[in-house]
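Missing here is one protein chain; the remaining ones are kept as they sit in the complex.
== chain A ==
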Amino acid sequence: MQFGIFSVGDITTDPTTGHTPTDASRLQDILTIAQHAEAVGLDVFAMGEHHNPPFFPSSPVAINSYLAAKTEKIILSTATTLITTNDPVRIAEEYAMLQHLSGGRMDLTLGRGNTGPVYPWFGEDIRQGIPLALEKYALLRKLWREDVVDWEGQFRTPLQGFTSTPRPLDDVPPFVWHGSIRSPEIAEQAAYYGDGFFSNHIFWPASHTAKMVGFYRQRFEHYGHGRADQAIVGLGGQAFMRKNSQDAVREFRPYFDNAPVYGHGPSLEDFTSQTPLTVGSPQQVVDNTLGYRDYVGDYQRQLWLMDHAGLPLKTVLEQLDLLGEEVVPVLRREFAKNRPADVPDGPTHDALKAVAEATTQDAALSGVSGATYSVEVK
């Protein structure tokens, strides 16, 4: 199982000091945070993509390419890459570049984006969000799996004889997660291809996540990618920790009360009881996170949002220390207990490569596939 953090890259005034970071300083902070995530032993760093203030990161692939050079082990992912408003040809090219630069230490989570004006800014219509996500991803897949592509669709000019370069590293296309809060169509899409399904999880009650993940698992099995419990599930999470839980609540409350998205709404107490947000001791974060398995089953990736709402860099780094020292080691141990051996681990390039090679050999010998991941071999 993989553990990590994701950042949405919000520029928010620290409500306790009135300090607002510049784009420049926030970007530097995020680079520091990502490298610290690796230092404390986390497996994944995922960067968001936004085209509207108060969010600055318009290009997660640029940030991740920089981080690829600065890190050794951590997987660089996105949260999310906008499949609706980007050209799938550019996604195919840029993320293949990142795949080579990072030595395969990357994957991506596709999302639709829910900011109305971003669609027209990029020449699209938000009412076509789902059809855009479906068609553009179908093309993206093709570009990574077929050397020469002829394609025609509704949302992009046709392609004749196009080759997306560089070709994927080791002929293994980057792993793709499909992220969604509430659209079952996206769970269906992830299941159809045998891709990962990433449930945002943090803004909605657990019962909702349970239904969406359950649906994805069922459809994953329906499409013949494996048993439902072998589907590839990722979850968001959100925590603020201090050794003493009362200190955590006291320190986090002003940030919660003024946070983008839910600030000035429900109380911290209501929100923590109704969503996965945990504010308390590292042990409480361990207990709550272990509880996710009760309603989504054994899963592959847990990411936390740690660096938002104006929290100062120093505080965020302390949070990462707590995650690395007191939370993740316990979770690794506990999540491994009673986990069936044939439930896949979090996806990595090496694992996908091994499966692809095994599948090719098996196919050559007997046509039988021993694939754990549903990797298509061209």
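Just so it is clear, a contact is a pair of C-beta atoms (placed from the backbone, for glycine too) under 8 Å apart; a residue touches a chain by one contact, two chains touch by 3 or more; residues count from 1.
In this section, contacts and distances are computed from a predicted model.
Engineer: UniProt names the one chain left off this complex as which of "FMN reductase", "Hydrogenase-4 component E", "Iron complex transport system permease protein" or "PolC-type DNA polymerase III"?
Structural biologist: "FMN reductase"
Engineer: Of the residues A:H208, A:R253, A:R293 or A:R332, which one touches the chain left out of the display?
Structural biologist: Candidates A:H208, A:R253, A:R293 or A:R332; residue touching the omitted chain: A:H208.
Engineer: Check each of A:S25, A:Q274 or A:Q361 against the chain that is not shown and name the one that touches it.
Structural biologist: Answer from the full complex: A:Q274 touches the omitted chain.
Engineer: Which listed residue (A:T81, A:Q189 or A:T315) would be found touching the missing chain in the intact complex?
Structural biologist: Here the residue in touch with the unshown chain is A:Q189.
Engineer: Could you tell me which of A:K142, A:R293, A:R339 or A:K353 touches the chain that is not displayed?
Structural biologist: For the chain that is not drawn, the touching residue is A:K142.
Engineer: Of A:P15, A:P131, A:P312 or A:P329, which residue touches the hidden chain?
Structural biologist: Answer from the full complex: A:P131 touches the omitted chain.
Engineer: What residue numbers in chain A mark contact with the hidden partner chain?
Structural biologist: Spelled out for chain A, the touching residues are 130-131, 134-139, 142, 151-155, 181, 184-185, 187-189, 191-193, 203-205, 208, 211, 215, 261-262, 264-266, 270-271, 274-275.
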